[in-house]
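Beneath this line is the structure, given in structure tokens, with notes to follow.
Only one protein chain is missing; all other protein chains are in place.
Up next, chain A:
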């Protein structure tokens, strides 16, 4: 519907453009109607709410009402909560481990798939598709699936294999020292395909001449990997790691249905903590302060991302 508006005024300008050849300058004022729907949607659903979050952070507000007075106490009280340090540490470990594992595994899978395709090996497509299927599994369902795998009852999909192989069962979700790695494992399962796709595309974009030159120089496979492939992938790896860091920071649905943040607080990441502040304790102001904390971290990463983006994509 909103697309009909631009048509009304642009007929004349279009004709002028067609007759006059290149007249990109003439078109400048015509851009607005094309962008209007997008600007409206993002303005209403992102910009204004973000402003509101800042307002709420300085109020005493619950989910449905507030007394209208402004104060700094919520901000100070929230940021000086004793458990916040623990929450941030859990967030750093979860995000760091997930990102490193996803990046490394994604690169390995991409290398394997590319080699398999080059050599026309059977099953390359199956491997790639399987990884991608894990990726489209909704977060909540992913958490439930892994909860079944980690279960310590006989139907637990990991312990029953361990038992069959003669190993001793692992307390995947109830041992506070192991549970973090279980959560990371489930997140790596669901998230790696994204890194795989990015790495695969970057590998395909490497100029084959470089490999020919390396072959002429008598480089071994190992040398080709370390002196040609990895240096060529540097910017793709950087961009990918920033993107998956942000994705991982925002992940909480897969954790909420897997551990609910427990046992204790051992897997309660910042996004889950924020969720609990708002939806369990109905404390909107605290939730807003925590939201701002998340926003600051994400925007910081977004700026790093912008700085490292290849020049041609910016223009």
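Here are a few things to note about the model shown:
In this section, contacts are C-beta pairs under 8 Å (C-beta built on N, C-alpha and C of every residue); 3 or more make two chains touch, one makes a residue touch a chain; residues count from 1.
Note that contacts and distances are computed from a predicted model.
Considering only "Simple sugar transport system ATP-binding protein", "ABC transporter permease", "L-serine deaminase" or "Aspartyl/glutamyl-tRNA(Asn/Gln) amidotransferase subunit C", the record for the omitted chain gives "ABC transporter permease", by its UniProt protein name. For the options A:134, A:180, A:219 or A:237, the residue in contact with the chain missing from this view is A:134. With the whole complex as reference, residues 1-3, 6-7, 10-11, 13-15, 17-18, 24, 27-28, 30-31, 33-35, 37-38, 41-42, 44-46, 48-50, 52-53, 56, 63-64, 108-109, 112, 115-116, 119, 121, 123-124, 126-127, 129-134, 136-141, 144-149, 151, 153-157, 160-161, 163-164, 189, 197-198, 200-202, 205, 221, 236, 239, 246, 249-250, 252-253, 256-257, 271, 274-275, 278-279, 284, 287-288, 291-292, 294-295, 298-299, 301-302, 305-306, 309-310, 312-315 of chain A touch the missing chain.
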